[in-house]
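Apart from one protein chain that is not included, each protein chain of the complex appears where it belongs.
On to subunit A.
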């Protein structure tokens, strides 16, 4: 096979270029035409004739068609950006931005939608991932140390509190008015001998005999011994007879001295020569106060009023006691008016 000389190939190349063949197609077409020319040379034809022949069948129109065809083919692949940026500076950056615009938008849409869905569904997801606590779930364990409650109760010992010396008491209950057959035998009131050395109380106790001052039982002791608290004495009730009658402070002598000192013989009664006794009834309260004094039976002539006035003047008495508790006692005091 005859080789085509370099200058002849260049000649063909120049020809193709002058016909504005697409540079991308040029090497291929050049090779094709060169091959054909070599074939003809092999047949023994002169190059000039071959070249002219070539110009005939590879005329400008055919080459132009080839270029246009090729361009159309590439245009199918080319995007608008390639056309816009054709012959411009693509390195500037705008081309890359435009080229990757689609990708960027696609990526950002996916990320945005994902984030949005995550935020919207976060409560739901969280609820799914963190299971609801079951009723028998144990949040934490507390070791329960066994506590001896009895020991704790025993700790505050009452022994330290010196039990108040129990006064010797004799069972003595407030007598109740009942039909004969219902009167309980054991509730008989105490006899005088018994009361000499003992205090009347709800229970008979062997306590200390000579307790002159009766200390009110300590509140703890009272609660500790509910038997005593059981005795309920109606303070408002007015008694006629009590185990311990109310007494004037200082005794009968003191009272008579007080009366002598304060009583004044009413002049009317004196002039009328009236003598006799005025019975004044009053109530000694549980605090010893003399109240609601009235003249039960009088002698008149101002003696009743005088007697009442003096009785009301009297200082507080020692209150009467029933079962050891001070009570209100109705008391009748005769006051004698006597002319010397």
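By our rule, a residue touches a chain if its C-beta (ideal position, glycine included) is under 8 Å from a C-beta of that chain, and two chains touch if they have at least 3 such contacts; residues count from 1.
Just so we're on the same page, contacts and distances are computed from a predicted model.
Participant: Can you pick, from "Helix-turn-helix transcriptional regulator", "biotin carboxylase", "Stage V sporulation protein AC" or "ABC transporter permease", the UniProt protein name of the chain not displayed?
Facilitator: "Helix-turn-helix transcriptional regulator"
Participant: From the list A:6, A:128, A:150 or A:261, pick the residue that touches the absent chain.
Facilitator: Missing-chain contact among the listed residues: A:6.
Participant: For the chain left out of this view, which of A:50, A:66, A:280 or A:293 touches it?
Facilitator: A:66
Participant: Tell me where the left-out chain touches subunit A, residue by residue.
Facilitator: Against the left-out chain, subunit A lists 3-4, 6, 9, 25, 27-36, 39, 57-58, 62-63, 65-66, 69-70, 73, 76-77.
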